[in-house]
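Dropping the structure in here first, questions after.
Removed from the display is one protein chain of the complex; every other protein chain stays in position.
== subunit A ==
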Amino acid sequence: MNVNQHTPMASPYGQPQPGYTQPGYAPLDGGYPAPYAPYNGPASPYQPGAPPQGYSPFTSFPSKAVAANPVSDLSSPLDLGISGPARGPPTTGPPPISAPQQYNQYSHSQGDMQNGPPPMTQAQPRPPVSQPYNPGAMNMSGPHPTYPQHYGPPPTMQQVSNQMSGMQITSGPPTPAGPGYAPPHSSQPPVSTAYSAAPPPSYTQAPPPVSSAPTQPPPSGPAASQQYYGSPPPPSQQPFNSSLPPTSQQQFTSSSVPPPPSQQTLPPSSYSGPAPPAGQPPAPPVSQPQQSFPPSQPPFSSAPPPTSQPAFAPGPPPTAPGSFPPRAPPPSSQPGSYPPPTSAPSCQYPGPLPPQQQPPPSQPFPYHSGPPPPRAQMPPTSMAQSNHLPPGPQGPPGPPGPLQQPPSQPGMQTGYPPQQNGAFGQVRGPQPGYAGPYPGQPNYGAPAPAPAPAPPAQKRLDPDAIPSPIQVIEDDKAKSTEPFTTGVRGQAPPLVTTNFQVKDQGNASPRFVRCTAYNMPCTADMAKQSQVPLAAVVKPLATLPPDETPPYLVDHGEGGPIRCNRCKAYMCPYMQFIEGGRRFQCGFCSCVTEVPPHYFQHLDHTGKRVDCYDRPELSLGSYEFLATVDYCKNNKLPQPPAFIFLIDVSYNAVKSGMVSIVCQELKTLMDYLPRENPEMDSIVRVGFVTYNKVLHFYNVKSSLAQPQMLVVSDVSDMFVPLLDGFLVNVNESRLVIESLLDQIPEMFADTRETETVFGPVIQAGLEALKAADCAGKLFVFHTSLPIAEAPGKLKNREDKKLIGTDKEKSLFQPQVGFYNTLAKECVAQGCCVDLFLFPNQYVDVATLGVVPVSTGGSVYKYTYFQAQSDQERFLNDLRRDVQKPVGFDAVMRVRTSTGIRATDFFGSFFMSNTTDVELAGLDCDKAITVEFKHDDKLSEETGALMQCAVLYTSCSGQRRLRIHNMAVNCCSQLADLYRNCETDTIINFFSKYAFRGVLNNPTKAVRDTLVNQCAQILACYRKNCASPSSAGQLILPECMKLLPVYLNCVLKSDVLLPGADVSLDDRAYLRQLISCMDVTETHVFFYPRLLPLMKLESGSLPVAVRDSEERLSKGGVYLLETGLHLFLWVGASVQQELLLNIFGTPSFGQIDSSMTSLPVLDNPFSQRLREIIDSFRAQRSRYMKLMVVKQEDRAELIFRHFLVEDKSVSGGASYVDFLCHMHKEIRQLLS
């Protein structure tokens, strides 16, 4: 296999990209081939996008749809092509196929297979695949080479959804149903306009439009939109509408058929729209050039679209007659939004040309929907070639798009961007503006259909009219049907809420690294102007799904990893080999370094090393090096790490049952210590300590018949009383350990000791590790404020009166400096501390957490712990915490290209200088947010590179370096920046930034800063990127349209705006918790997932609803998940049958709200529900205890706290209010 692949690689075509994918993998692992192959296909397409050069050629090829095939062929042509997946290489044909597969998303393999052959005739294959979807995908992909994957498909979705949202029409939104969507589309156009209107006024105005919308749509999207949105913006809107409508309509139609497909279909439809004009031929090419062949294919199909369109059209109409048509406009909006992305790509590549050509087309397209964007891209990407161009223009032009957009474009070179942003008309605007962008469709849909809703909207901003997270999420899901390949620089990955597969083709997987912006501004000025934070969230040891291969381990021999002489960057794909391979030039600092003889390899005619694909460090984004002794502490290879369990045995701990539970569980956990090879025993040694006012160490040496307890009362000067026998191998000492764990609860059953120490406990563990000369992890199970006389003694300082004052910040700061010093020592030794708290009252988490937080550990808190109800949660957390892969004694360093610099870091770690992030322990759940600042200019050509190197000791005691490489694009146009942002990551950054800020600033100031920065970001966009429109119109960048809602969630969080019942400990706890969350976690934490459970299907989750009480139906049952909490909300008038299915009881009154797990009932519904709950729990790093909340029960208050779009009890603004506020801020900035 490999060989074949290689050869292909070598082949002149050698389109690098294709080559990469296949070869790289192939060499690495036979297994890959299959998956890769398909990818390769896609990859190749993408690649073109990425590297301009490559593209052009590719584009040309690809453009021919066939191109894809060729590419693949080149690489490993022939292959079994399709099977490519299996053996990608062989099937060249496959490549194409693969492409299709990607597109297929939904049905990868199938599509591929078929495609294989078809590749020749792309059109054909595609059609077979999934016409509707593909098209959508196509479009998407088309637009953004990078995006393609993500957006590609998504775009369509998004667009659709946006449109939908815009549509207002579909109330359905909540229900993902196709119809629902459809409406949204229509709405989109309106969106922008609606928003545009001033908040209050807009509201009033908005409603009317909405109502009118329905009617209008049919007639002329634009018109409708205008009306809705408020005439002011109208002009722009209109254009959109007009353009959109057509596309959207088509889409709808298609969509109408199958709900999910419908969305996708929509895009296709849009394509069709464009396609027709373009002519089928053109269309295909377009798709081809663009990433996804499949999409392209579909597009083609769509191209035929003409036909399809009709088909669709019919469809839609039927489903949502009048309303849908209107939706047509939405599509336009979609396009708008998408287009931007497309345009973005275009900008990058053929910047000049595309803009010109594209602008018009793109604009239209954008609105229209995915299709246009693709074209736009295409053009840019060498695609520009006739084929592409035509399509682009055609598509766009066809629809009104051109009309509307043109204006915008003018404003911006990339007129698209604005569109993309889908400037949401505020309020109503939203519908119009958002329409496209906002998934709100469903919501909108509702309103739209029923004029009635509209009226209310008039009074206040209609929630359905504003960007809906759910819609965005769903759109993205729909869009991301194919594996995401990382080979293309600057390509934003799918959202964290989307399930997708990643193929590493030279950049780190988004599971490891996510950036706020994938297109960084070239200059500091631009960055400053936009205020968009430039940051990356790195999760160095993230666990990958089973179908993705963990980073390969590379051994460069005794000399250690090859590095740049100057900046010390590690060998990576960005190193350029020169002089026949004798030297390499560093991609980061440009320094030229000699290649050591043992590493020398000849270059092929493209300047690549011949063994490029044999070496992960030359072809992958993430891999590991085996470190040599030079990378070890004291120049000694590390000892195997140790786990030390330190258990509080004071009165409270014993009484709550914690002690016995821990001891019982540890007995089994001993067999699950982390190991790298599942078949080997873990070499992690264990030790046990219990403590109250004094510490008890245990000697569990295997030769003893009984464990021995060693009491250390000298807490003021901690030491470890024994060495041999304290840290032991589990297998050798199993009997003694079990005996010990059996006896600990008994021994302290009658304890009267209530005082505890804490500082000495950590010192003890630290000393033990020091004595054993190894790194390790402490698991501390602690109950109370350490008031016993000892270092680190604390006072109760909980003073609610300080909340809201300038002194509030002191409550987040540690009470004494002792723990900071201690943390430093811990880090120096590689001693990571995990703290499990079981408080019954104030324990000062802010202080106790200092050490865990500084050492890369975790804090778990179980307030009012009761064995019966909290046991499960605690045990699951504990199990996971003990078992999860972890590295020790880690140092992380982020290197970047000249021009930017990592300036700030957020997370659980310690820094003794400004560049090295020291982590005593680093587990698979810990993420570190890195902020970058310019210190020079970046170039668009080279983009911005970053390399995150983590030196750590694996749980098998091996010293390693894990390298993650990431390259993003650079732009000189703000619009590009705005088009390539990831709001979830930005929120992650903002939350960490803010939560650290409360240490030194009043919370109010922190909140204001956030609002301010956010307003500046949006204002900057409005000022520089959006099409000119009325000042009253709120225009949001497509990528950031959720920024306000998410930001509001951050502002309302307990840390920044505590309710009366939120304890200081809780706030400190959350603050620390957030600091090491990755994007997935922050996302669900700030915007909880709320699933309606009325109908469950196996295989797919119901579409979530927005976090607002209005979305809850009295007759429904909902599941809400935040990553920390899990609620099952039961409406008061829920059907008996549902109750029977879930609880086994027919009466609402009989539901026991104290249950923490659902009864196991033998019915499909119950099974599925439990499955869902289990799967949720499995996704999160912490176990979520299930709380059953009955409507109007007292517990509902807690539940409502998580309905983040509503006003919160503590005074947090509702989404609608906040959006208005934000709009006001923006307007102030603009004026």
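Heads up, the rule we're going with is that a residue touches a chain if its C-beta (ideal position, glycine included) is under 8 Å from a C-beta of that chain, and two chains touch if they have at least 3 such contacts; residues count from 1.
In this section, contacts and distances are computed from a predicted model.
Engineer: According to UniProt, what is the chain that's been left out of this complex called? Choose from "Dihydropyrimidinase-related protein 1 isoform X2", "Transcription factor", "Small ribosomal subunit protein mS39" or "Protein transport protein SEC23".
Structural biologist: "Protein transport protein SEC23"
Engineer: Which residue among A:494, A:587, A:707 or A:830 touches the omitted chain?
Structural biologist: Residue touching the absent chain, from the options given: A:707.
Engineer: Just one of A:717, A:799 or A:1174 touches the chain that is missing; which is it?
Structural biologist: Spelled out, the listed residue whose C-beta touches the missing chain is A:717.
Engineer: On subunit A, what residues meet the omitted chain?
Structural biologist: Spelled out for subunit A, the touching residues are 694, 696-698, 701, 703-714, 717, 719, 721-725, 740, 743, 746-747.
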